[in-house]
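Before I ask anything, here is the structure I am working with.
Omission of a single protein chain aside, the complex is shown with its protein chains in their original locations.
Letters A and B mark the chains in the order given here, with residues in each chain numbered from 1 onward.
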Amino acid sequence: MSTVAAQPASYLTAAATVRSWLVTRDHKLIAILFTISITAFFFVGGAAATVIRLELATPAGDLVSSETYNKLFSMHGIIMVWFFLIPSIPATLGNFLLPLMIGARELAFPRINLASWYLYTAGGLFTVATLLLGSVDTGWTFYTPYSSLFTNTSVVLALTAVFVVGFSSILTGLNFIVTVHTMRTPGMTWMRLPLFVWAMYATSIIMVLATPVLSMVLVLVAAERLFGVGVFDPRLGGDPVLFQHLFWFYSHPAVYIMILPAFGVVSEIITCFSRKRIFGYPYMVYAIVAFTSLSFVVWGHHMFVSGESMYASIVFSILSYLVAVPSAIKVFNWTATLYKGSISFEAPMLYALGFVGLFLNGGLTGLFVAAVALDVHLTDTYFVIAHFHYIMVGGSVMAFLGGIHFWWPKVTGRMYSEWIAQASAILMFFGFNLTFFPQYLLGYLGMPRRYHEYLPDYQVLNVLSSAGASILAVAYLMPLFYLTWSLFYGRAAGANPWRATGLEWRSASPPPEHNFEQTPTVDEAPYAYTSEDRQAHSSQARET
Amino acid sequence: MTAITPAAQFDDLEQEHEASRLGMWTFLATEVLFFGVLFAAYAISRLLYPQGFIAASQHSDLMLGGIETAVLLTSSATMAMAARAIRHGRRTQALQMTLVTMALGAAFIVMHLQGYHHHIEEGLFPGVNFTYEGPYRNQVELFYFLYFVMTAFHLLHLIVGLCILAVIAVMTWREWFSPEYYTPVELTALYWDFVDIVWIFLFPSFYLISLA
Partner (left out) sequence: MNTTSDHSSIGVLGIWITLIVLAALSIAAAYLPIGSWTWIITYPIAAMMALLIMASYMRLRSSTVIVRIFAGAGFFWLLLWFAVTLTDYLTRPHLYLT
């Protein structure tokens, strides 16, 4: 049922021309710009993954040469990490929702926000250039001395791409931090903030403090390549492991940039679809803070076999185990929130529940690799690959999709088709597990990562994994179609189709240009779902 | 023209001022970490090769470095005076102090580029033109790699600071600021002082290793 006829004025009506999009200062439009950009890169990175999984369906390295394979996994990693996962939830959902959730008209620095998108795009162009000019084969980790001394691929170009997109990240983080500090509406105290906002804030702190380290270490690698001298070259007295210390000082917190926003999204969805307050709100906040702090002191667990001293390894291992505590608190609290809630299984909830299970799985296997002795066996095998894909794909990507579905009505004013979305979510869960669970087994059995050929013994599990990947590909493509369809034919959503709490639901769908007709005030804790809500929700479910 | 209304996203000037100040300090925090990587690489290298670094630093021009330090420290003082003048509504003095700050900054740049030229002539430019022969050749090259990279980044930030100061000078002249509103001046002063602080740590790193 089309409702094109009578559209009230919203932020979208102010965006009639291409130019208005390109010079906008509206955080909501910038969020959409980012969504389009990162979706495009997601599918480019996905294309690389497709070729990888096709190659790995057979033991022989017959589809692509080993050099090409190295480039495939390198570009897959670079694109997925920096051009999809790191910006994903913060630059899309965060940009759109943060001001709305705190009752503000706009972010603190709208032009810096636009600059952030332009920097992302510039970095993206450098990445495309890298792809066209032969790519890199160093892995997304750019380890020295291979990247600085030996490879002949387009390293400096790739480093430039990541350097540029790093500033996009920093500016987004800076904007969010200042916004949360200074632009909360009256009554919105820190301990009344939705957990999504806390998650964005914590993520921003990591973005701001960790990314500059990455930027500079990449400059040093480029300088080594260009001038033939440097701090990472052992022949000249440098230390390649110093690169790793600097690289992982960013890159470990970076993976927390990828997961923290997902925590925020999941908290919003689970409370809404169980019609219940989050269990232990203060502890959820402390867990976010603890998680963020600990993220900065565990990086050495990526270096257990790199020549790091044993004592340092022990310290890093212990600290890495500590991270399990706030993670577990969050998982237990989500579970406790569900307990005696009135649960319904709309698509966002399916994604959120899928997140909890898959994140739990990935987190538990993190404990395996955090143990030094086990890691010696498991590192650089498919076990590690499975571990981080469970968290980043099973976790972050599913939460991202859950958030897209949850807030789709708010952003577009339309409802998507529920049954096909649910089918897509279930298909994704199934395809994901089929793709990545066999990889735990492969890793444990000794299959190394980043190899395009393997012993025939590993074939069965690899075929299962590749089969799963094909299902996953379908599940990722489906939302492109039904969400786009809903833009034209979806029914009008109304301001609050989920009857959720949160300031963003108090404005129209889609919101007006300056978010609220009147500045909202806050006088209660977040997630103020009541038992009446739950009873009404259950009886409504019984009727349908 | 005095801008006394806050930008659209802010409720009042105080909120805008607070947000701007926090924003600048956040940016400076990122800069600390950005430069910090270089200082970290320096520290690890010096830890590993104390003798090599002592040998290398004998070629640093202490007199030049000392004058550069005094110049930058003075420029921070004049910048503080410029900000103070605006707060007290003294536009002419503010403009003068801003221009003096710029002049001192420019003087630093000239002196430092001269220092580079000298080092390049001596054959101490790593990779491209490095002719130093001695027992610690590799470590001396490492020292100079760090020297050029670190002071070049500092110089870059200084040049950007000069450009910003030029804009501030024009805005001051055109009466954009008043005791009620001078946030850009305050933010520029923060940035300028930060650039000074970076030099304060660069100076002992490359000029004061051991003069005994």
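Everything that follows uses one rule, which is that a residue touches a chain if its C-beta (ideal position, glycine included) is under 8 Å from a C-beta of that chain, and two chains touch if they have at least 3 such contacts.
Please read all numbers here as calculations on a predicted model, not as lab measurements.
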Touched by the hidden chain, restricted to displayed chains: A, B
Omitted-chain contact residue, chosen from A:Phe296, A:Phe345, A:Phe430 or A:Trp485: A:Phe296
For a quick check of understanding: of A:Asp239, A:Glu268, A:Glu346 or A:Glu504, which residue touches the chain that isn't displayed? A:Asp239
Looking at the whole complex, which of B:Phe10, B:Phe53 or B:Phe108 touches the chain that is not displayed? B:Phe53
Absent-chain interface residues of chain B come out as 14, 17, 21-22, 25-26, 28-33, 36, 39-40, 43-44, 46-54, 62, 66, 69-70, 73-74, 76-77, 79-81, 84, 87-88, 136, 139, 179-182, 189-190, 193-194, 196-197, 200-201, 203-204, 207-212
Please identify, in ascending order, the residues of chain A that touch the omitted chain? 181, 209, 213, 237, 239, 241, 245, 249, 296-297, 300, 307-312, 315-316
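Heads up, the rule we're going with is that only the chains that are shown with their structure count from here on.
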Measuring from the mean C-alpha position of chain A to the mean C-alpha position of chain B, what distance in angstrom results? 36
Considering the complex alone, what residue numbers of chain B touch chain A? 8-10, 15, 18-19, 22-23, 26-27, 29-31, 33-38, 40-41, 44-45, 48-49, 52, 126-128, 130, 138-139, 141-142, 145-146, 149
Could you list, by residue number, the parts of chain A that touch chain B in their complex? 104-110, 170, 174-175, 177-179, 181-183, 208-213, 215-217, 219-220, 223, 227-231, 236-239, 242, 246, 514
